[in-house]
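One structure coming up, written as structure tokens, with questions to follow.
Yeah, one chain of the complex is gone here, protein chain that is, but the others are all in their spots.
By letter and in written order, the chains are A and B; residue numbering begins at 1 in each of them.
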Amino acid sequence: MKHAKRTLSLLIIFSVLFLAGCQNKAPETKGTEEKKQYSIGIVQLAQHEALDAATKGFMDVLNEKFPDQVVFDVQNASGDTTNCTTIVNGFVSKKVDLIMANATPALQAAASATDTIPILGTSVTHYAPALDIEEWTGTVGTNISGTSDLADLKQQAAMIPEWFPDAKTVSLFYCSSEANSAFQVEEVEKHLAELGLETKRFSFTDTNDVASVALAACKESDVIYIPTDNTAASNAEAIANVILPEKVPAIAGEIGLCKGCGIATLTISYEDIGRATGEMAYKILTGEAKVEEMPIEYAPNFEKYYNPTICEQLGITPLEGYKPFED
Amino acid sequence: MLKVQSISKTFHPGTVNANTALDGVSLHLKEGDFVTVIGGNGAGKSTLLNAIAGTFPVDEGGIVLDGTDITRLPEYKRADFLGRVFQDPMMGTAPTMQIDENLALAARRGQKRGLKWGMKKEEQQRYRELLATLDLGLEDRMGIKVGLLSGGQRQSLTLLMATLKKPKLLLLDEHTAALDPRTAPKVLEITEQLVSSQRLTTLMITHNMRDALHLGNRLLMMDGGRIVLDIEGEEKKNLTVSDLLDRFSAASGKEEVSDSLLLSK
Partner (left out) sequence: MDFVLTFLGTLPGAITQGLIWGLMAMGVYVTFRVLSVSDLTVDGTLATGGAVCVILIRAGAPVGAAILIAFLTGLLCGLSTAFLHTKWGIPVILAGILTQIALYSVNLRVMASKANASISVDKYSLLISQRYVRETSLRNPLYFLVIFTVLVIGLLYWYFGTESGSALRATGANPRMARAQGINTDFQITLGLMIANGMVALAGALLAQYQGFADVNMGRGAIVIGLAAVIIGEVLTQKFFINFALKLLAVSIGSIVYFLVLQLVLQLGLNTNDLKLISALIVAVFLAVPHFSKRMKMNQNKGGEKNA
């Protein structure tokens, strides 16, 4: 009797899930017989503006080039690396034609799962350490390629004396659990040192200590620099709430951050690199190019933006050459 | 065998709840003494037993067991020399382990427990025989989890475990108080059997004055953290319950005796 009840409850669970799933199926393609159907799996590490923009750019390009021919399976790991493995397992079992991995852990999970299905990474700053490649030539050389969100860090560093000629110390603020952020901070540190500025690192663990570390950073410096850090970007408002009352300005590595808490940014457009990734995917799917021969592509353009609201709040006059956001 | 030298224990010292449970208690037990301890609630009987067992350290005084000073030893080290049965029948056995596993644990009291297998074939036979002496049918159910047994059965098992390796001192803390009126006498019977066959030095707390007079060769009465009465041998044999009550009033200077003493016949 007990077994029957248990089996019954299991069946009920699965049926409920099934029904729910039926309403949520991925969009079906209506292509005709002659056109080829492509199935693409997108694994995105977490939800936030930059990663979302990259995914959007990617999907837009492919929908334009292959109208009604592409089925996307978009999965978000909600910040959990274990989910990346489960998601990628699903893609490989389904034998998708291409995997798009948005962010480093997603890329690593995909790379480990398959060496035959083409993988295009995006929102990854450095491919060499992410994939443990020693002699970096610019091309991964296996079934992996993609785009990098590396901005011109030298130019970003130069923004600080440009906007704040009187500044002496700079806090480098980032999340310790993001490998990409640590790289950028290292580079920027070097450039700032060459420019004669003192730097101090302030790393926080997660959302719980963002505010307190930000406060500490404010106390010890004239300006704060924040790289393209996913966690910081998700907590831009919280950071603003700390640094604005302290009247410490921040130079941000990307646009989402700048909108939330920064004075200005020299940013790449994540949607642009998403689109570039889409273009690469198009070439691979049509056979025009082979993934092992494609070098990593970088953002072609940099945009200079300033945040008019925050500039006003802190009494800073925007510089020439920077565009304001239109909120 | 046991020398308790002027031990004192105060709980929550310096606060509003401060309670001097033991006030300079001294006691000398000879080997083979079977001592019953009675007294009202809060007299300090359980505290005395727990102090000897090492559940907490005493504030003052010393305890020497068979020539060894155990005052500073932690509870689990003292267990090597002691056998204990608690008032709560659930307290003396491991409910998620089998009857024979519990006995195997008790058999290794005082030994280093290494990576040898926890139970040998010969042991099982021995346990079967021992359980049979309890006359509870447990010898046929050695593989069941102790948690399924009744209070009386668990308490009997605890008694067996306490005496499996002959302890230097057996401490019984009102061990029949929580049992029903049918099982309690049975457990007492088993207690007597074990104590007399192994000639165990025993300290037994009881609320029942009849039992206190009937069992053992010596009786202690405690009140207010002190021993107020210490009777043994012939004198003890000839006492009646009302004599005992008179002696108690005289010794403790109290006219009224607590209800629990009066009512437990």
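Basically, contacts are C-beta pairs under 8 Å (C-beta built on N, C-alpha and C of every residue); 3 or more make two chains touch, one makes a residue touch a chain.
These figures come from a predicted structure and were not determined experimentally.
Engineer: In the full complex, which of A:I40, A:I87 or A:L192 touches the chain missing from this view?
Structural biologist: Per the contact definition at the top, the residue touching the missing chain is A:I87.
Engineer: Check the options A:I40, A:L62 or A:A77 and report the residue that touches the missing chain.
Structural biologist: Only one of A:I40, A:L62 or A:A77 touches the chain omitted from view, namely A:A77.
Engineer: Out of B:I7, B:L138 or B:M161, which is the one that touches the chain we can't see?
Structural biologist: Of the candidates B:I7, B:L138 or B:M161, B:M161 is in touch with the missing chain.
Engineer: Which one touches the absent chain: B:G110, B:G137 or B:P185?
Structural biologist: The one listed residue touching the chain not shown is B:G110.
Engineer: Spell out, residue by residue, where the missing chain touches chain B.
Structural biologist: Here the touching residues of chain B are 53, 74-77, 79-80, 82, 84, 86, 91-97, 101, 104-106, 108-111, 113-119, 161.
Engineer: Considering the whole complex, not just the chains shown, which residues of chain A touch the missing one?
Structural biologist: Given the touch definition above, chain A has residues 2-3, 5-6, 9, 13-14, 17-18, 20-22, 24-26, 47, 73, 75-90, 92-95, 104-105, 108-109, 111-115, 129-132, 142, 176-179, 182, 205 touching the missing chain.
One rule holds in what follows: only the chains that are shown with their structure count from here on.
Engineer: So the centre of each chain is just the mean of its C-alpha atoms; given that, what is the distance between chain A and chain B in Å?
Structural biologist: 70
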